[in-house]
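Left out: one protein chain. Kept in place: all the others.
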Amino acid sequence: MHIKSSIHANCGVVGVYGHPDAAQLTYLCLYALQHRGQEGAGIVSSSGTEFKFHRAMGLVSDIFSDVNILHELEGTIAIGHNRYSTTGENKIENVQPLVMNLKDGPIAVSHNGNLINSKSLRSTLMKQGSIFQTSSDSEVIVHLIARSQKNTLKDRIKEAILQLSGAYSLVLMTRNTLAAVRDPKGFRPLCVGKKDNAYIITSESCALDLIEAKYVRDVQPGELIIINENGIHSEMIFTPEKTAACIFEYIYFSRPDSRVFGEYVDKTRRKFGKTLAEEKPADGDIVISVPDSSNTAALGYSQKSNIKFEIGLIRNHYIGRTFIHPIQSQRDFNVLIKFNPVGGVLKDRRVVIVEDSIVRGTTLKKLVKMVRDAGAKEVHIRVSSPPIISPCYYGMDFPTKEELIANNKSVEEIRQFLNVDSLEYFSLEGLLNSVKNGITHFCTACFSGEYPIPLKEDFSKDQYESKNKS
Amino acid sequence: MHIKSSIHANCGVVGVYGHPDAAQLTYLCLYALQHRGQEGAGIVSSSGTEFKFHRAMGLVSDIFSDVNILHELEGTIAIGHNRYSTTGENKIENVQPLVMNLKDGPIAVSHNGNLINSKSLRSTLMKQGSIFQTSSDSEVIVHLIARSQKNTLKDRIKEAILQLSGAYSLVLMTRNTLAAVRDPKGFRPLCVGKKDNAYIITSESCALDLIEAKYVRDVQPGELIIINENGIHSEMIFTPEKTAACIFEYIYFSRPDSRVFGEYVDKTRRKFGKTLAEEKPADGDIVISVPDSSNTAALGYSQKSNIKFEIGLIRNHYIGRTFIHPIQSQRDFNVLIKFNPVGGVLKDRRVVIVEDSIVRGTTLKKLVKMVRDAGAKEVHIRVSSPPIISPCYYGMDFPTKEELIANNKSVEEIRQFLNVDSLEYFSLEGLLNSVKNGITHFCTACFSGEYPIPLKEDFSKDQYESKNKS
Amino acid sequence: MHIKSSIHANCGVVGVYGHPDAAQLTYLCLYALQHRGQEGAGIVSSSGTEFKFHRAMGLVSDIFSDVNILHELEGTIAIGHNRYSTTGENKIENVQPLVMNLKDGPIAVSHNGNLINSKSLRSTLMKQGSIFQTSSDSEVIVHLIARSQKNTLKDRIKEAILQLSGAYSLVLMTRNTLAAVRDPKGFRPLCVGKKDNAYIITSESCALDLIEAKYVRDVQPGELIIINENGIHSEMIFTPEKTAACIFEYIYFSRPDSRVFGEYVDKTRRKFGKTLAEEKPADGDIVISVPDSSNTAALGYSQKSNIKFEIGLIRNHYIGRTFIHPIQSQRDFNVLIKFNPVGGVLKDRRVVIVEDSIVRGTTLKKLVKMVRDAGAKEVHIRVSSPPIISPCYYGMDFPTKEELIANNKSVEEIRQFLNVDSLEYFSLEGLLNSVKNGITHFCTACFSGEYPIPLKEDFSKDQYESKNKS
Partner (left out) sequence: MHIKSSIHANCGVVGVYGHPDAAQLTYLCLYALQHRGQEGAGIVSSSGTEFKFHRAMGLVSDIFSDVNILHELEGTIAIGHNRYSTTGENKIENVQPLVMNLKDGPIAVSHNGNLINSKSLRSTLMKQGSIFQTSSDSEVIVHLIARSQKNTLKDRIKEAILQLSGAYSLVLMTRNTLAAVRDPKGFRPLCVGKKDNAYIITSESCALDLIEAKYVRDVQPGELIIINENGIHSEMIFTPEKTAACIFEYIYFSRPDSRVFGEYVDKTRRKFGKTLAEEKPADGDIVISVPDSSNTAALGYSQKSNIKFEIGLIRNHYIGRTFIHPIQSQRDFNVLIKFNPVGGVLKDRRVVIVEDSIVRGTTLKKLVKMVRDAGAKEVHIRVSSPPIISPCYYGMDFPTKEELIANNKSVEEIRQFLNVDSLEYFSLEGLLNSVKNGITHFCTACFSGEYPIPLKEDFSKDQYESKNKS
């Protein structure tokens, strides 16, 4: 899976407590989590008396390229966020962390996931006189905390969280406290690390590696962690229920060198490739991947099937922010500028392409044509996930049901559409067997249409906000 | 009065209802009101279903220099604001109009003046869970409207306004309504005009002239005006009380070609000059002004005294946004770059300088030196207002009491400080007689220390906000 | 004269030799000369071994607003330039000083004036293989110096200068030398000042005043001045001829507080006003000026005629860089945004407007309408210069002959066009008598059509350059 307009959504969240370089460490963690969101990023630090923050559209390293910006984010506590929008308009106002002033001081929030009852909560709050600043569903959380008349921050957060429904891995900060919450289904990953005496909260463990921190454990589904001068405090605030971890984190979204939901992603993806090779063999001369997202699955497929692994497509890494297409008539252009086929490798070969998933299928169709134009004798596709037939309401940015090719076409019709000699998907059973670890249950709604939390709200695009160019 | 760090504060507000070029007319009005605030400006328009807005730091003509911006501000209702900060930090978040989303749609507010009970109102609202976005005192007004559970917009605005204390000339807009309010003391000007079938609300009448609209009347102290599809509706929402119009609008702040508080500014200023000439004559060869603010008063002084009016100082209009002072050792620099003395006019003359007011006196001291260096034989200063001894809490940006020269020195001491041969101030009695019109009572707190509304809050700088660089 | 599209052209040049703050002083001088060109500016300094420079479009104070820029322009010699384009396209490449590398090191040149044989010189140089970087006529001078095979810099400059024809007040700099040249006709002003041991060369003496330097003397027509470690060296490099100083410098262009061609501008302009009052009296109640350019002449007219001087038009100084005209249908807009009529002054009066010159007449026509709309009973115009009937080829940016109103219409026809009750121009004789000083002869080609140097080249717009957006 590889083209912007299809899946990648989700976000990255980070929190650091108790380190003199809190903002710097947050910055490095955000950099490590860049794959979780390239639209914008921000860091808020607390000096103990006030908050400092910087948020902007763009890549983490560009946003913080001015050497002075990080120095101004002083303090020993900081939180950060990488944004890839799922709801709300894509504008600077929605770049997190959210920062708002409550009666007892400022609060900052970073949210990964997607609430499914934010509209009704928002409507109720506005009727009571709350004024919303953004179109983000995350702002609801802060208003709920602001409205709570409980005595302690912990109790106010609890009261707010218990009203939420959906997917949320949250990091919150006040002047002297860092908090982390994961929804009771555990849709999105979140883990705790330690570097010297500092605590780190992060979406994926690869961020801990970059800052040479130690992975401690995952934040548990339904767990609220509070870290302050009294140390670290944990509380399970929900009745335990069956989890629904997003299996797409393994298939495509998480970084291969991360450990999420208790297992290394790279190892799991290789297992997908191997099991797929057994389940859906192919008669080919070479196995190639669609770089970089299906590299590991393709290598696993090659190793189990004993078909030679080759680099048949080279990914162009100089695309820049915006690539205009100067000549409208040229077909298949977005594929041509992203991938270069290696003629010598593909010519006269029976090529097995291992792909991690198929959303709309339009890009893959162009890639297949490119591979054929480079001289491939046969093209066989093996997909390391089942057909995607339903949208995700918990954070993955899939298109509407109508745009999902597997919702409209049979496997044979997709094969014809892609113009390949054979096409096979991984079975849901094979997929789940490859990750079975006895503890975690996964959300497979995109493959099965069975949603772990029933939807009650309309999910067409929100219209809360007036447009502006401030 | 002429140097940035001393007096000019205040703001300009505009509202237009019922014109296809509502944003364009608002823009022109803001341009005409540019003297009321050069820090930033903004316009919000309503298309009937949504708001569009553009706000930025800088001059009106620069902010809207891109020809497309105004075109995008579509709709037949619009409000605008020129900002010169009095409370709150000088940052883009505080540039008005404020735009916020209430339960029944967006609202926009432009505020000229200064509330004196905003801290206590803000504190109460935050305790109830309201979340503030800016450090501006104007935001309190919107939260009060949001909290009101009254049924109609008019009643919600009324409930909110009745809780305010201080100076406010307000323009408010919802999707289909324009409203205007002036505080019961009538500190700041606000008037109504008409252009064809459209209504215009503006701080000063000079804005009506630029758009070739007709001046209708002033908004009355304590009056709430609502304009919507049912026409224009007026209601006096306060018990009538003695007014306190800011006399500094006549002395310095308003544009000479405006009519405020029922009289032309230019005419009033000339009267000041003439009466001053009678009250405090001077023995000189020529009368000069400090351009451009005391031009009219100086001309009046010259005409009544029969001392020849001359242009002895030329103002430099190419200063640009920022003028760095490259050589620290050069004395009196900020005066040198603003004014050029005309040697041929000043040399060997006894010069009477008419100045509108003296705040700190530092700039005037440098001007006097410049005039002496150009060869003046004697220098006499006549000030067309009384000594300023007290700060303003209703919108004029005077410095602290300690920095006001007349608060610390006698007139003779000021004369010595300025190094002039004679110095005379206008008497408060002479000033008030020159504006006496039987209806309006004026606030003269800066000259007398007697404040029309007693202060209950501390007026040191606010600290609500965390710092940011979003 | 007051509207951009008509006359103001010309440039400002500055040179400083032998001061540790050479670039800072140059900056201040350019600021004082800002009226000579607002399109762009630049400074080049020499550290003795290398040149540093900064050039940009815009106002001097904005271009050098970053406090570090001047600090980086190190060295004790510097030259500067304010540009208002006369030939060549208006783009950053043409902003001076020109800096080019010759065989024995870099050279920088600032040029005020306009060559009339630059096309033929350029053509010859290109045939010999010279490559031009700009479309500016000034670049020809540098190529001529580069081509010279003379032994000393002075001789190379001389050889180059002797080939030029037209108007040029030049400042040149090499690593360790400052040079100044004025053409043998002396069209444009140029003077020498001293501050401590440093020498200053500048277009007008007002720049010397701002930096508290002493005016020494004018650079003479045909004089070459070389300043280096051996001191100041002067040489008259042309056979003496009758001068042709631009009388428009007195009428409109130079700053009133400058001394040019040996006399104060303000004093000369007042003389114009007084003589005009005698020569062309008017029957009016008040005299007003078109601020600020005709202020002094109007005051002189008032004093001699005993008609009361009034401020009937106020100039708006907040126009900013670009003012878009949002509503096309509004008539006379460019005048409305620049001037505010003072109703109380003009109403029911017979108004005498003193204007310095009339180019196209379109703006003045709108001003007259504005004055009438404000209630003036009669409007009489007195112009402190004769009718302009011919373009200027020596630096003033007049339009083509066809666009000059006095070239197409009689005085009576202009009066009707302007819709005034009477219109009178200053006579050429009266003008010349007012400046007669026995030494200087003036160029009056724009009034008489008699050009002091005959034209041999076509003066339609150049087309040397390809367009670019580098």
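Going in written order, the chains are labelled A, B and C, and every chain counts its residues from 1.
Everything that follows uses one rule, which is that contacts are C-beta pairs under 8 Å (C-beta built on N, C-alpha and C of every residue); 3 or more make two chains touch, one makes a residue touch a chain.
A quick note: this is a predicted structure, and the numbers were derived from the prediction, not measured.
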| item | value |
| --- | --- |
| Left-out chain, listing which of the shown chains it touches | A, C |
| Among A:H35, A:R156, A:R360 or A:R382, the residue in touch with the chain that has been omitted | A:H35 |
| Touch with the omitted chain, as defined above, among A:S45, A:T134 or A:N295 | A:N295 |
| Candidate in contact with the missing chain, chosen from A:K127, A:K308 or A:K436 | A:K308 |
| Contact residue for the chain not shown (choose from A:D21, A:E249, A:D356 or A:D421) | A:D21 |
| Of C:F51, C:Y84 or C:F442, the one touching the omitted chain in the full complex | C:F51 |
| Missing-chain contacts mapped onto subunit A | 21, 23-25, 27-28, 31, 34-35, 38, 58-62, 64-65, 67, 70, 206, 209-210, 212, 255-257, 264, 266-267, 270, 292, 295-296, 299, 303, 308-311, 314-324, 326-327, 330, 336-337, 340-345 |
| Absent chain, residues of subunit C that touch it | 42, 50-56, 69, 72, 92, 99-103, 106, 123, 126-127, 129-133, 142-143, 146-148, 464-470 |
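Rule of thumb we're sticking to: only the chains that are shown with their structure count from here on.
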| item | value |
| --- | --- |
| Identity of the most central chain, Cα criterion | B |
| Centre distance in Å when subunit A and subunit B are each reduced to the mean of their C-alpha atoms | 51 |
| Per-residue multi-chain contacts in subunit B, two or more chains | none |
